[in-house]
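Note that one protein chain is taken out, while the other chains of the complex remain in position.
Then we have subunit A:
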Amino acid sequence: MKKVLVACGGAVATSTVAAGKIKGLLKENNIEADVQQCRVSELASKADSADLIVTTAKVDRDYGVPVIHGIAYISGVGIDKTNQEVLDNLRS
């Protein structure tokens, strides 16, 4: 099963909301994946086991895994595009 890491500063607020939305999106599209939250500071140690990172924070480091900026899960602006990026990454 593919694994998605959803990261924000504290793993409490924005990543909770984003992870909830991503779980809903994957369910609607019949994609099984393990969606986990973490802090941005934990990404370096956790990225190895992940297939995709979605983050609401500014991240410009290369984790060797695709990174999608998921601010749309909070602001709503551009949400269709972000959803499509997530789906494309997990289907590939």
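Here is the rule we go by: a contact is a pair of C-beta atoms (placed from the backbone, for glycine too) under 8 Å apart; a residue touches a chain by one contact, two chains touch by 3 or more; residues count from 1.
Going forward, contacts and distances are computed from a predicted model.
When the listed names "Phosphate transport system permease protein PstA", "PTS sugar transporter subunit IIA", "3-oxoacyl-[acyl-carrier-protein] synthase 2" or "Pentapeptide repeat protein" are checked against UniProt, the chain not shown comes out as "PTS sugar transporter subunit IIA". One chain of the complex is left out; on subunit A, the residues touching it are 8-10, 12-14, 16-17, 20, 40, 55-59, 69-71, 74-77.
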